[in-house]
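With one protein chain removed, the remaining protein chains of the complex are shown where they sit.
Here the chain labels run A and B in written order, and each chain numbers its own residues starting at 1.
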Amino acid sequence: MAIAEEPTGHVMGHAMKRKEDPRFITGQGRYLDDIVLPRMLYMAIVHSPYAHARIKSIDASAALQLPGVHLVLTGADLDQMGLGWMPTMAGDREMTLAVGKVLYQYQEVAVVLAESRALAEDAAQLVEVEYEPLPVIVDPFESMKPDAPVLREDREQKDNHVFHWEVGDRTATEQLLRSCDVVVRQKVRFQRIHPAPLEPCGCIADFNKATGRLTLYMTSQAPHAHRTVFSMVTGIPEQNIHIISPDVGGGFGNKVPIYPGYVAAIVASLKLGRPVKWVETRTENLTETAFARDYHMEAELGATKDGVVQALKVKTIADHGAFDAAADPSKFPAGLFSICTGSYDFPNAFAEVDAFYTNKTPGGIAYRCSFRVTEASYLIERTMDVLADELGMDPAELRLKNFVPPEKFPYHSALGWTYDSGRYAETLKKALERFDYTKRRQEQDERRRKGELVGIGLSTFTEVVGAGPSQTFDIMGIKMFDSAEIRVHPTGSAIVRAGTRHQGQGHETTWAQIVGEELGLDPQNILVEEGDTDTAPYGLGTYASRSTPTAGAAIAMAARRIREKAQKIAAYLLEVSEEDLEWRDQKFQVRGVPSKAVTMQEIAFAAYTNLPEGMEPGLEATYYYDPPNLTFPNGAYLCQVSIDKGTGEVKVEKFLAVDDCGNVINPMIVEGQIHGGLTEGFAIAFMQEIVYDEDGNHLATNFSDYLVPTAWEAPDWETDRTVTPSPHHPIGAKGVGESPNVGSPAAFVNAVIDALSPLGIRHIDMPLTREKIWRALREHGIEE
Amino acid sequence: MFPAPFEYVSAHSLDEALEVLESRAGEAKVLAGGQSLIPMMRFRLAQPQVLVDINPIKLLEDLHEQDDALHIGALARHATLEFSPLIQQRYPLIADVSRVVADPTVRNLGTLVGSLCHADPAGDFGSAALAAGAEVIITSSRQHRSLPVDAFFLDTFSTALEEDEIVTEVRWPKPKPRSAGAYLKIERKVGDFAIVGTAVQMALDEGGRIAEAGIGLCAVGPISLRAKQAERLLVGQSPSAELFQEVARQAARESDPTSDTRGSKEYKQDMVRVLTLRALQRAYQRIQAA
Partner (left out) sequence: MAVSSTQVSVHVKINGQEITKECEVRTLLAYFLREQLGLTGVHVGCDTTSCGACTVLLDGKTAIKSCTVFAPQVDGHELLTVEGLGEADHLHPIQQAFWDCHALQCGYCTPGMELAVLALLQRNPNPTDEEIRFGLSGNLCRCTGYKNIVKAVHQAAEIMNHPSTSQSVTL
């Protein structure tokens, strides 16, 4: 076996190969569905064929007669137990199984428990449900009408309005807009999409009547938060719930919420006293678990005639489906959408969001995005291009003119954020240079003269990640800190446990690198464990690019706590006073006498064998990190496309992403994250959409219709970076996993619109399918 | 997702397979590549009571030229066609199609004959077989017969095959002198069915005029279509840009697509025009290059 040689000195910033990989490359990963328990039963779900209908009757007798079928549960059964409804993370509630009526197609109506998966599916087909169809609303603009049927009859409020949220100074913004030389208005839709990790969601609920404990194996990005919610919902004392989130085959936000299937499986296990496994089909994943985006946005942007931005006003209609099941922090019903002023120094801004119910799958989760940041970023980056077009100005020049300048950091944005750091102009200039922007613009002119449709697009986004500071950020009341516990063993190896749960982000490597760096230990000897609520300290989990800003910081701080104690032991070992020691070259050494030093490994041994009198043995620490602020990763993305006039097909000829995520723990992993996020951004820009027809039929129910790009469609990616550390983060790092997904859609769309701009086209909504491009071309008289 | 229960028969000879099809007529379904049938069974859209697996019948893997045709056995896989030097050298139309059916892994099991029998109008090989004038060889315990592929497709997912019959092979006309074909498909991504596909097969006479022409259209009607009037416009003419454009427009008029998530009727019709034009150009270029 080839073992990569790892440096013994600094390990931060090094492209260390991943410690978790040997099990994955040999097929020895252990994902949820790989776990089999004795006497385990399988659960299948009966779904609604209707988008809106009253349930007149459910007859499960034929299903129950099938040998090997043990139980059928309906919404009425759960309602009797007080579990017919469950809280959503957004402060709404949703049906566990349909109670009285269904509100979207594929909604969970009943569950069947049987000896095998196939048998459970056989039986599910035999459950007869009689429905009385009701009028269907799939469009939030219909839903908001005063005479629209009220979808949520369970609410006191008798309309379909979910919430109104606003931020900024409306009056000042409107006044300023009226006085601007130039005002552009643009409607922009961010379509409904789905994270669709390759492994679908699932769980094994194993309630042991003898111990009273519920062990829940679960595809969870946030096991501790889920434990608390399950305890609150079911009444099982929290110490009796043990959640194990095994290897997770991708999450992207999909595995943050609690879904009805989990609760139904728990109830079934409680009733039957046997383990119950439920694994989603791909159809269930795409039709029942939470969607993302579905924002109808409208921006008004005012500027001087020289192109200095003055004011931004944004109005948004949000489609939340049947229940508001967004996974946003409690005080942020529209997430962190107020980052919509982007990287630009707006004197004034105002944004508002009104959300409505429709007969569609509930959700509004943050798909590879820090809570509605993708929508905001796409909107401002698209609108800046519209302004550039209006002014006849190069979009790069417009951006350079309006960036928040480095000297203004920490920068207080018009909508209330304090940006921690950024050198936007430098990052963009690096990108322009590497992209050979000027030359490519000249080539574009030449190719246009030959009749080709060629476009170049930019996106210079700012993300806001690392939720978050406890004074403002909580989920269902739980403050959004994160945590770490480090135990250094006598031989100088260690175990690190964190409240996060990776799903491919590489924590088993990067967390070891942080500890290795902070303590001077070999990261190869540092075991990282996440996802077990019995052993890990409480944390809020991994999503919204929060792991490095929160748990990464907690790990560094816990390590520093260990170092404080280690210094005392070192002083004892070297027979000097603590003040005479310095931490240098990853050892404690006597100031000015480098030969007099002890390593952490020696100190660790002493911590268990040879301690100063009166000192508590052991070498371990726990740290709960409450971040003072969020982090603001940013980047400059450049894209070049050409368009086939005959078919409308877009070819991405070149794409460069220059990211600034502060100090980098492992550049290989960061680059990998960027590649993946760009590919997802590409899919969103060109392929993906959850479409419903007017009857509420879901038209993207599997991978034949919800399109995931293959290696053949995915463009080649070039990456680079600038490094502007976060001033408040212990290791100067920022989150990065979502930047490419947040930043890239605008770059793709801006490039396509740039290609079409000679025709006077300013905007086309995503996904930019061939047909949409074709239609635009034909409407402007362009034919093959 | 799991299929409904069924009985399984592993047939080791054609006679064995035919015997089951005869005795269980209407209940049995032939399993060849299974790459369309098994997903349909998983969704319980197909629930055959008996599955007759013909994969053990090695005779059906046949792929060879004999007399005036290329014989493509019922178990000749798409990938076998894709990587066959014979196909690559002499049958550009088949070569084109075999590179774009489904995805590379599916092509390892999926078969051309199975694709025709499935009779999905969005199946790529239907239109190619029409353009080439292929013939379907059918057998049962009762009779042997053959049908031109034009007569084989009856409706969406419906063919002239009786319940007790099997298609044992397809005979694809050997290339004539000065002939070539081409298939063009636009799909949303690899593995997707065609938004539109067009197949062209064309032969020139010694004087350079078009002696024979076939144009097949994929995913623009209830079945795979032949653009017969467009074909007629070609025959007897000298190839030219104007002619190809006129023919492409005619093919678009003969298409009968419906709007769906892959595209609107008008988009698909225009794509028939664009792809037919490009396929004609490519086929003609191939003739010239030979």
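Just so we're on the same page, contacts are C-beta pairs under 8 Å (C-beta built on N, C-alpha and C of every residue); 3 or more make two chains touch, one makes a residue touch a chain.
Worth saying up front: this structure is predicted, and the values here are computed from it rather than measured.
Touch, as defined at the top, links the missing chain to these shown chains in the whole complex: A, B.
For the chain missing from the display, the contacting residue among A:T341, A:Q505 or A:T722 is A:Q505, taking the whole complex into account.
The hidden chain makes contact, of the residues A:R282, A:K315, A:K654 or A:R778, with A:R282. Within the set B:G34, B:P92, B:G197 or B:P239, the residue that contacts the chain not displayed is B:G34. The chain not shown here is touched by just one of B:P3, B:G73, B:P92 or B:P121, and that residue is B:P3. In the full complex, subunit B touches the hidden chain at residues 1-12, 16-17, 19-20, 31, 34-35, 38-39, 42-43, 50-53, 55, 79, 83, 102-106, 108-109, 190-191. In the full complex, subunit A touches the hidden chain at residues 1-2, 4, 15, 17-18, 20-31, 33-34, 36, 117-118, 196-200, 247-252, 281-283, 503-506, 668-669, 671-680, 702-704, 708, 710-712, 714, 716-717.
By our rule, only the chains that are shown with their structure count from here on.
The residues of subunit A lying in touch with subunit B in their complex are 117-118, 121-122, 125, 281, 283, 646-647, 649, 687, 691, 699-700, 704-705, 707-710, 712-713, 769-771, 774-775, 778, 784. In the complex of the two chains, the subunit B residues touching subunit A come out as 1-5, 44, 103, 186, 188-193, 195, 261, 263-264, 267, 270-271, 274-275, 277-278.
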